[in-house]
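Before I ask anything, let me first share the structure, which is written out below as structure tokens.
With one protein chain removed, the remaining protein chains of the complex are shown where they sit.
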Amino acid sequence: MTSTQVIFLITALVTIFSAVMVVGSRKLFHSALWLILSFLGVASSFALLEASFFAIVQLLVYIGAIAILIIFAIMLTRDIMEDEWQQINRSWGLVLILVITIFSVLLGLYSTWSGFQTILNPLGISGQENILAFGKSILAPDGFALPFEASSVLLLAAMIGGIYIAMDRKQEGDEA
Amino acid sequence: MGFLNFLFDPISSISTWLSSLLAGWGLSNEIITPILYLIGAGVLGTGALLVTLLLIWAERKIIGRVQDRFGPNRVGPWGIFQSVADMVKIFIKEHIIPSHVDPIPYHLAPILAVSAVLLSLAVVPLSKTTVGTNLNVGLLFIIAVGGLGELAILMAGWGSNNKYAIIAAFRATAQLISYELPMVITLIIPVLLTGSMGMVDLVEAQKIPFILAAPLAALIFFIASIAENGRAPFDLAEAESELVAGFNTEYSGLKFGMFYVADFLRAFTSSIIFVSIFLGGWQGPWAVQIPILGFVYLLIKSVIVWFVGVWIRGSLPRFRIDQMVDINWKILTPVSLILVLLTAFIDKGLGLSSIYLRYIVLFLLNIGVGALVIQLIVKQVKKTEVQVDVGSRERLVARPENMITIHHQE
Amino acid sequence: MIPLSWYLIFAALLFAIGLFGVITRKNSVAILMSVELMLNAVNINFLAFWHYHTQNSGLPQVNAMVFVAIVFIAAAAEAAVGLALIISVYRQRKTVVVPELDTLKG
Partner (left out) sequence: MLDQWLYIGIFLGISLFLPAVAIFLASLLSPKKPNAIKNSVYECGVETRGETWVQFHVQYYIYALMFMIFDVETVFLYPFAVAYGQLTLFAVVEAIIFVTILLGGFVYTWKKGNLTWQ
């Protein structure tokens, strides 16, 4: 058991625990806070995988933007009664069995693969090589230039669609 | 010679000495590194918090002079121990915890607020040889940890269980995320010029500071970082003279003090960051040979930038919320996006090899875009300006539409 | 140092929890949060395999990185439109609880 493994196990446990709390919390705002903690855990596992850029983007996009957007939406749709409601469907036992089945089937499939037990060693990349290769590939016409432009269109659609849906023309000006 | 080396570069000398000392005790490398890191982080964090005491005093003094007051002048010479006295007082004040607070967010928020400010120091190179850590995505790291500060504000607002606190928290967060956008976008320009996101590479690439290649970008970044600090003229979220107190209404004692510390410290760290990105950081004459000199340069530059920030705080009146929103979304963000595009296109299109020519072209480009923007703003203001006949008996009511502002054309 | 299997199990667990949340939670914002968990699990898998392939070939691999970036973009788009829909529904029906949104029921 090396120290890296211990660090990984701690982050994984924290992440899994907070993910459980996201699903299990009664208050929505608490769910959102647990969600942020699990995003942080995922970011640190990205860092352990030496994908620094994505660890930071995880912080920037998920915690800095998506989590805040979710919290804003929670505040916009908050209801006085929310905490008294039954938060989970009554048939959750069935779903639990289904989910455990899916999980064990996944594990079974993984374990038949020969590379499953590979030890991941440090890559020894501390400079910009990864990001540079990534940057070049998304702009190379024989690389990923098309997905790159398509994602811009996706974002455009999300922006216009989101704003169009969220803005309500009839009730303008009813600010609290 | 050894002594001279120590004098020129004390921090790395100490760390070399410490690591050899620990190795002498038979510790393996795997333990020495974390211990050194722990000591380094501890010294940096404690030092920053202690410097805050000085910063608070200096800022109060400067603001006092700007507003034609004395500022603190009773405790010690020039009142220099005023913030020490304040600290002692705030330490022994009662922590009033209002009923029905949401305990975890309420208690965690002040801690997180300070932590978010301190963390950005971890990647800033303090001299040629001294840097917390040379993370290869340091620049983005600095922006990302700023997001933790927004989180602290939201948690404080929610946890307090107070209508005003939560409204203020939402206002503050909306302002912070809005102004984070021009920061994120303008910082692409230094990365374009360097080809690296590491802070060490970024500073070392600035034999000529980037502010000469991108003055407009630096200006936008500076304005955005003032707004990120939530200080005048962008202090709508805790307009001291208008609202209750902002998101920290329900905090008292040292918990409030932590928000206060975070506020004053952030003013300084953001100027350190500005200096590192646009003004060459520790670069200066003989800074390579004598690293300690680089640290001095960094401090001098940062203090100057910080002073400009305080000066602005003392001089400018507060913006209204619609002006604050307009400045960001209708000026800073579009201008910074267009500036990035133009910089990338013109620099690549001309393909100049001489660094001086490149800088001159980019400088002219920035000035040109800046002049154009100012012209547009002036035109827009003229269009919406309301002519007031001072002699007439009718007076305009102080309403947003009657003021000189940049209005959206419906 | 860390076996690939740990990352895969970790990601599968996170995915399972997210899936459980998506199916069982009643509040639509909570469902969206669970979807974000699942997307995160997918990203862990992508990056674990990225590390694996980079280690095997010795060169920086870009395919997985592009996938992760697209997942980020898709997550952002999904959150933007999803939450906007929730806000819009809330405004008309004063509820965000999925079982109560049963207008289409016969």
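Per-chain residue numbering starts at 1, and chain names A, B and C are given in the order in which the chains are listed.
Simple rule for what comes next: a contact is a pair of C-beta atoms (placed from the backbone, for glycine too) under 8 Å apart; a residue touches a chain by one contact, two chains touch by 3 or more.
Computed from a predicted structure; not experimentally measured.
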May I ask you to name the displayed chains that the omitted chain touches in the full complex? A, B, C
Chain not shown: contacting residue from B:63, B:181 or B:288: B:181
One chain isn't shown here. Among B:91, B:286 or B:311, which residue touches it? B:91
So which of A:37, A:75 or A:96 would be touching the chain we can't see? A:75
Going by the touch rule given at the top, which residues of chain C touch the chain that is not shown? 69, 72-73, 76, 79-80, 83-84, 87
The missing chain sits against chain B at residues 33-34, 37-38, 40-42, 44-46, 49, 90-100, 107, 110-112, 114-115, 118-119, 122-123, 132-136, 140-141, 161-164, 166-167, 170, 174, 177-178, 180-181, 184-185, 188, 191-192, 195-197, 244, 249-250, 253-255, 258, 261, 321-322, 325-326, 329-330, 333-334, 337-338, 340-341, 344-345, 348-349, 351, 407-408, 410
Identify the residues of chain A touching the omitted chain, counting contacts across the whole complex. 4, 7, 44, 47-48, 50, 52-53, 55, 57, 60-61, 64-66, 68-69, 72-73, 75-76, 78, 80, 122-126, 128, 131-132, 134-136, 138-141, 145, 148-149, 151-153, 155-156, 158-160, 162-163, 166-168, 172-176
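Note that only the chains that are shown with their structure count from here on.
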By mean C-alpha coordinates, which chain is most distant from chain C? B
More contacting C-beta pairs: A-C or A-B? A-C
State, to the nearest whole Å, the distance from the C-alpha centre of chain B to the C-alpha centre of chain C. 33
Take the average of all CA coordinates in chain A, do the same for chain B, and state the distance between these two points in whole angstrom. 28
How many angstrom lie between the CA centroids of chain A and chain C, rounded to a whole number? 5
Could you tell me which residues belong to chain A and also touch two or more other chains? 53, 57, 65, 72
Complex contacts: residues of chain A adjacent to chain C: 2, 4-5, 8, 12, 15-16, 19-20, 22-23, 28, 31-32, 35, 38-39, 42, 45-46, 48-51, 53-54, 57-58, 61-62, 65-66, 69-70, 72-74, 76-77, 79, 82, 85-89, 91-92, 95-96, 98-100, 102-103, 106-107, 110, 115-123, 125, 129-130, 133-134, 137-138, 143-144, 147, 151, 154-155, 157-159, 161-163, 165-166, 168, 171
Help me check something: in the complex, which residues belonging to chain B touch chain A? 30, 102, 104-105, 134-137, 140-141, 143-148, 150-151, 154-155, 158, 166, 170, 173, 177, 180, 184, 195-198, 201
Complex contacts: residues of chain A adjacent to chain B: 3, 29, 33, 36, 52-53, 55-57, 59-60, 63-65, 67-68, 71-72, 75, 126-128, 131-132
